[in-house]
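Complex shown without one protein chain; remaining protein chains in place.
Per-chain residue numbering starts at 1, and chain names A, B, C and D are given in the order in which the chains are listed.
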Amino acid sequence: MVPIEKARKITKKKGLPPGTLVYVGSEKNSAIKVQILDYNEKTLTDKELKRIEDIISHKNKKTVTWVNIDGVHDLKLIERFGKHFDIHPLIQEDIVNTNQRPKFEEFEGYIYIVLRMITFKDAAKNLDLEQVSILLGNNFVTSFQERPGDVFEPIRQRIISGKGKIRKFQSDYLAYSLIDAIVDNYYMVLEKIGEYIEVLEEELLTNPTHETLNKIHRLKGDLIYLRKSVWPLRDVISSLQRSESKLIQESTQIFLRDVYDHTIQIIDSIETFRDMVTGMIDIYLSSVSNKMNEVMKVLTIFASIFIPLTFLVGVYGMNFHFMPELDWKWSYPILWIIMLGSAGTMVYFFRKRGWL
Amino acid sequence: MVPIEKARKITKKKGLPPGTLVYVGSEKNSAIKVQILDYNEKTLTDKELKRIEDIISHKNKKTVTWVNIDGVHDLKLIERFGKHFDIHPLIQEDIVNTNQRPKFEEFEGYIYIVLRMITFKDAAKNLDLEQVSILLGNNFVTSFQERPGDVFEPIRQRIISGKGKIRKFQSDYLAYSLIDAIVDNYYMVLEKIGEYIEVLEEELLTNPTHETLNKIHRLKGDLIYLRKSVWPLRDVISSLQRSESKLIQESTQIFLRDVYDHTIQIIDSIETFRDMVTGMIDIYLSSVSNKMNEVMKVLTIFASIFIPLTFLVGVYGMNFHFMPELDWKWSYPILWIIMLGSAGTMVYFFRKRGWL
Amino acid sequence: MVPIEKARKITKKKGLPPGTLVYVGSEKNSAIKVQILDYNEKTLTDKELKRIEDIISHKNKKTVTWVNIDGVHDLKLIERFGKHFDIHPLIQEDIVNTNQRPKFEEFEGYIYIVLRMITFKDAAKNLDLEQVSILLGNNFVTSFQERPGDVFEPIRQRIISGKGKIRKFQSDYLAYSLIDAIVDNYYMVLEKIGEYIEVLEEELLTNPTHETLNKIHRLKGDLIYLRKSVWPLRDVISSLQRSESKLIQESTQIFLRDVYDHTIQIIDSIETFRDMVTGMIDIYLSSVSNKMNEVMKVLTIFASIFIPLTFLVGVYGMNFHFMPELDWKWSYPILWIIMLGSAGTMVYFFRKRGWL
Amino acid sequence: MVPIEKARKITKKKGLPPGTLVYVGSEKNSAIKVQILDYNEKTLTDKELKRIEDIISHKNKKTVTWVNIDGVHDLKLIERFGKHFDIHPLIQEDIVNTNQRPKFEEFEGYIYIVLRMITFKDAAKNLDLEQVSILLGNNFVTSFQERPGDVFEPIRQRIISGKGKIRKFQSDYLAYSLIDAIVDNYYMVLEKIGEYIEVLEEELLTNPTHETLNKIHRLKGDLIYLRKSVWPLRDVISSLQRSESKLIQESTQIFLRDVYDHTIQIIDSIETFRDMVTGMIDIYLSSVSNKMNEVMKVLTIFASIFIPLTFLVGVYGMNFHFMPELDWKWSYPILWIIMLGSAGTMVYFFRKRGWL
Partner (left out) sequence: MVPIEKARKITKKKGLPPGTLVYVGSEKNSAIKVQILDYNEKTLTDKELKRIEDIISHKNKKTVTWVNIDGVHDLKLIERFGKHFDIHPLIQEDIVNTNQRPKFEEFEGYIYIVLRMITFKDAAKNLDLEQVSILLGNNFVTSFQERPGDVFEPIRQRIISGKGKIRKFQSDYLAYSLIDAIVDNYYMVLEKIGEYIEVLEEELLTNPTHETLNKIHRLKGDLIYLRKSVWPLRDVISSLQRSESKLIQESTQIFLRDVYDHTIQIIDSIETFRDMVTGMIDIYLSSVSNKMNEVMKVLTIFASIFIPLTFLVGVYGMNFHFMPELDWKWSYPILWIIMLGSAGTMVYFFRKRGWL
């Protein structure tokens, strides 16, 4: 369950002065990769940087500079970056402390956005979360990720190939594109969850076990967590829209409105999925009840047919000296007829009640 | 279940630049039909167009021009339309991507409205959804539908026959009429759902099975989805009302207020239906409990009457040498009397408890 | 169930141009009665009109004119009325289409208010609804009802007898009095529902059956419907209060505040009743569980006492040649002692568990 | 149940003109007591009045005059009071009609406040409610109660003894003190409910019966009713705070803020109690389930051990001529060994499952 683990992580920070960088994630050993894409409509630079300080030469160019940093566990590196770009220590802390709620903060000269990149892992059927921090400045965008591997590849391709409008726009359009890529990926997650719901519904109809209920509950937990990641996104994007910062150009507004609509749609779908999963729990409980009902019926049918018969044969197993029936010739076959008749009556009665 | 399928569709778009037209529906092969109705109080033109470009000659006339396009899977066609009428690429994307939440957007020179046309299919007892996009401009209205067949026929008849006030009004009244037709059709859907609820209630009272519960749950899912389609409509219409666009004339305001009231009424009815369906689930579960109770009672009555008797006859089936009762003459009839008395007592006891 | 029926009615209108009068109720045959009360502090006219046009002579008098119309199924009559008094076609439609949500609309020269007059029918234990439309103009009030019979009798008496302040006030006070009479009647409905809840509670404690649950559910449905009728009333009255229309005099404000307070109180009571009814469902389910528990206990007690004994007597019913106990003299009485002891132990054990 | 009874009371008023005084309570015979306390920092008058008109001599003095009236069923008296002090007829009606929701109303020259004085009766374990109306004017406060006996005794003592600041302040501080006394008493009620919850929890853990559930439900009903009495109080006090009336001095503001905080705290506690009571219902239902489980286990253990043995001894009770085992010498003891072994196996199996 993600939230418990997350709650535990953050406590490592307790007692330190605010603004102290503490990494709380688990990716401590992988090498940090700093990738730079520097472009305008005509030129394009695409290289990997060795030292964070190499960014500085791109900082004041008129071209748009996108620095993507994979790995935030090198606290020194983030601190040096923060110093060179004049980033507030609390923001540095937020970049490193990969537990942030999606949020938007506006500073003198830059905008800070935190998002969650989410993947639904098919094997384990649970969510994988990665914090993405985006720093949007004049002519530059820096994105921080916890691990290599992301959903930004199509954007890179579009920049490099020069397809689409991206090369003609400013850094705010790039930031929008990154947000849009993350939000678009939520549809992918929803699609996979939708498929998984179908699998679970099938399982529920054919062979529901206690394990099915556990799966449904885990899925419900995932949906709660997904919801927690997407709800604040709404505010983030509407804050971006309403921001009066000069960094956001008017032509980008309509694109932000579009991604805002997508966020609403995703929230809608999550709520629908939650309603469906809640309904599945009801169906599960009802099918457990039904099964118990079936078991009870079988027991009742057997017991109700044979217990009276057993009594009857017990009667003629008694050893009283004076039992006239014992000596009659037709007693035995007549008793069989009576017994078969009684059993038949019971069967008829159960049929009528719909138990057979 | 509609939402899963819908969620899956949209993901085909992932990774493409915003504003790229991608059709996500399933109607790929049917021919696209472009129908034009051009009218004012005196003149009327009603024809089917071969090429989208033929609309342009009607564009700047003072008459009201209604273009209805059945099928949005021909991306080229939509793109050409968009170019001629100067429609923003994101709106073109919304027209084609038939997954939009009902929404209202205002642009320089036109207003874009997305709605959902809903049908309740009697056979399958589920909802059929179709996205309708309405572009309202000065003197023209364009409506885009996914498939042929719609609820606009009475409006066409009214225009052609010249009945009602529609020929005297401007394009905003036509747009209102389209919205009103869609909203009025929701009443039809509610009526059918209401009838279906009555059928299910009957089934619930006479012969509730696990399948009944499944039907109730599917219906509940449909109501959730219907609700999702109607709630945003409220905002759409109130945005239209509050819009300061010159396209909306003051005389249309009161009609919009009327359709707004209808929307509220429909939402009210959906909520009532949801409450009723929730109550039906409770009744189902309670009737399952009752059935189990019945089964248990039958078992208990049989067991409680015959188990003691079986014990008694077992006693006199023992082979001890010294059992004085065995030799008494009246033992056997007395035992029968005792056994009948005991059974009678049990029956009386169950009667008093209300089990028989 | 009221809502389904209501939802069905309205669909008859589908496809007609807005403003077309369509009656959706069931009272098609009763004669329409037009009653007029024309009064000021000194004079009083009380008569029944033959033709709707006879109202016109009263229209411009300085006296307050109250026209009460029983029956809205004569569409021609309403249309003529609308024409003479210059009522908007959509309002005419609302008067006739007796499905309106309580609402308040302000026009040039008049105010339109829709309310629901509600009765709780004792025999069928369900709600009877009747739409009341009130048109408040300068010096005149027109009230439209679906059927003869209403809650306005005391107001008529007060006007005729000249008791109270009503004869001294203007038409807005008359409109307030009508609203107040309708709202006061809701207390009557709540009282009857309260009595019915007490009856159901009694039934629940003494002899709860599946039918009891059905009754509770029907009552819950009624409360949902009642709530739907009263909630919008709050907005209606507060709109009246906040209205800047010259038709509402300042001295009437405090009376409107009073009726507003009553509405809040009624909503409060409805919510309390709903909570109580929900609690009754819980108690019902729990008592079903308890009954099943009782049944199970009886079964278990019988089975647990007699099954071991039956085994024991079975042992000595065996026909082995070498069973020494069979020949002992005291075997039989000793076995009885053992069996009675074992049964006693079981009874003691069940007593201790609180099952007996 | 309080609300039903209350709902019934109010209907006696139906049909009368607004502003007609109708007493709806049950205390019709007790004598009405009018107590006056007239004080400033130096002087003090404390006497019981014979006639309501005797108040008038105190009305225009500069001292603070507190008139406390026990009993509102003497309609004439209230009417005369209202006339002398110029109180609006609707307010007179509210004083007498002891069903008001807590509310605050501001008039020219006076403020009207309705509150509910609540007691938790230990014996019957239910709430006792009494409406207290407070009229705050310049230099005078009048409080109306339904019955003798109240929570104002400490305030009287403080005024008479001259302890605290009360004698130095104006009438608004006195009104605040009355409200504070009523609100402080809610803590008393909460404490008693808290103790009762502890008793019920104990009962729930040791010996839960169907009666326990009824008690929990009654308590839940009381909490719903308590909540309905306290929620509107919040608005009353914040209206008092925000009031721009000259009757409320600035120095009293901070005291009102304090009593407002208390109201919030009480609402908080009520919500917590409601959550706890809801949790208790869950625990009750679960313990009923557990009991049923226990019963089932006992039945299953007995049946599963003895039914196979009974079969076995039945086998050797058969009368076939050719049953070789019957003649073997060791058959009988061997059978006992087999039976004991089988019973032991069952016991071991039940132990392993945790049923024993």
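Here is the rule we go by: a contact is a pair of C-beta atoms (placed from the backbone, for glycine too) under 8 Å apart; a residue touches a chain by one contact, two chains touch by 3 or more.
In this text the structure is predicted, and so the values were computed from the model without any measurement.
Screening C:P102, C:G137 or C:G317 for touch with the missing chain picks out C:G317. Of the candidate positions A:R51, A:H84 or A:H217, contact with the hidden chain is made by A:H217.
Within the set D:S30, D:N207 or D:N293, the residue that contacts the chain not displayed is D:N293. When the missing chain is restored to the complex, the residue among D:Q131, D:Q145 or D:S269 that touches it is D:S269. As for the chain not pictured, it touches chain A at residues 1, 3-4, 6-8, 10-11, 13-19, 88, 90, 99-101, 103, 105, 207, 210, 213-214, 217, 220-221, 224-225, 228, 281, 284-285, 288-289, 291-292, 294-296, 298-299, 302-303, 306-307, 309-310, 313-314, 316-319, 323, 325-332, 335.
Contact between chain D and the absent chain runs through residues 153-154, 158, 163-166, 177, 180-181, 184-185, 187-188, 190-191, 194-195, 197-198, 205, 254-255, 257-258, 261, 264-265, 268-269, 272-273, 275-276, 279, 282-283, 286-287, 289-290, 292-293, 296-297, 299-300, 303-304, 307-308, 310-311, 314-315, 317-323, 353-355.
Definition applied: only the chains that are shown with their structure count from here on.
Rotation angle, chain C onto chain D, C-alpha superposition: 70 degrees, expressed as a multiple of 5.
Chain A and chain B touch with mostly distinct residues; of the residue numbers seen at this interface, under half occur in both copies.
If each chain is reduced to the centroid of its CA atoms, chain B and chain C end up 27 Å from each other. Inter-chain spacing, taken between the CA centroids of chain A and chain C, is 43 Å. Residue positions 289, 292, 296, 299, 303, 307, 310, 314, 317-319, 323 of chain C are each in touch with at least two other chains.
Arrangement of the chains shown, judged by which pairs touch: a linear chain-to-chain path with two open ends.
By the definition of touch given earlier, these chain pairs are in contact: A-B, B-C, C-D.
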